[in-house]
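Comments concern the structure below.
Note that one protein chain of the assembly has been removed; the remaining protein chains are unaltered in position.
Our next item is subunit A:
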Amino acid sequence: MTAVTPLTTGRRPPPRGTRARRGRVGWIFVGPFMAVFALVFLAPVLYSLYLSFFRDQLVGGTSFVGLDNFQRAFEDEKFWEAVGRVALFLAVQVPVMLGLALLIALALDSGRLYGKAFFRISVFLPYAVPAVVATLMWGFIYGTRFGLVANINDSLGVSLPDPLSPSLVLASIGNIVTWEFVGYNMLIFYSALRVVPKSLYEAAEIDGAGQWRIIAAVKIPAIRGALVIATIFSVIGSFQLFNEPSILQSLAPNAITTYFTPNLYTFTLSFSGRQQNYAATVSLVMGLVTMIIAYAVQLRGMRKEA
């Protein structure tokens, strides 16, 4: 059943033979992705599951320990402190960032701006800046040595609180992350807004609805899918928080501990502490927590839609 069927059947619905053949053809296209996917996604998950059941000690070598690593993770105060910190980050930074992104997207979409194209691209530009560069830049700006904060303190004779002190460092990181990703989220919202049929607003306008009412009743419900997706990505991003605190660490060693975020903790465990089995367990638990929360966000988003 190679080239025979299409010639004989013409444009009518293809018979079973073609369908089966097409079935295998689908795998030709999807296969390469899935093969690499299995290597870099599925295999590490299974491998870390395997690792989490063992302990590797200098004396005695590797031994099977059942669920001991998981029990240790559930009782590990450092780990839960780190989880609490990223949860706080999530609760404050994500609403601020997404709210700001939504407002900017609505402003761009309203058509009431002068110089819209300029604003769209300038707000988006920070997304093209690597987290390393963004963190170094903001780190220098925050710095009390030759940063802007130092300049303002000197020239105005004030003493602003140190953004890199233990009590403020999380907020300072929140500002860096907001700066990096507000434009990206704005673009997701803006792209979604652009495909909302104009006739929907016009109908509402004719019915005498004001701008805010149109936003609340037409535009936001129309882009709910984009809002849910952006929220999920932000939830995942917050729980993965690593680059910014890890790079700021050299500037603020006292404020950022080695277990500041769960990822920083697993990194420390596996590369400084050489506790790779336990690090794999912590990664797994963290991945599970993230998936549960991402799933909950998705369910909530879906339910409202119904």
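In this text, contacts are C-beta pairs under 8 Å (C-beta built on N, C-alpha and C of every residue); 3 or more make two chains touch, one makes a residue touch a chain; residues count from 1.
The rule is short, and it goes like this: contacts and distances are computed from a predicted model.
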Hidden subunit of the complex - UniProt protein name among "histidine kinase", "Cysteine desulfurase", "Multiple sugar transport system permease protein" or "Phosphoribosylformylglycinamidine synthase subunit PurQ": "Multiple sugar transport system permease protein"
Contacting the left-out chain in the complete assembly, out of A:65, A:87 or A:107: A:107
Which residue of A:83, A:97 or A:123 touches the chain not shown here: A:123
Footprint left on subunit A by the chain that the document does not show: 3, 6-7, 10-11, 19, 22-30, 32-34, 36-37, 39-45, 47-48, 51, 100, 104, 107-108, 110-116, 118-119, 121-134, 136-138, 140-141, 145-148, 150-151, 155, 179, 182-183, 187-188, 191-192, 194-195, 198, 201-202, 205-208, 223, 225-226, 229, 232, 236, 239-240, 242-243, 246-247, 250-251, 263, 266-267, 270-271, 276, 279-280, 283-284, 286-287, 290-291, 294-295
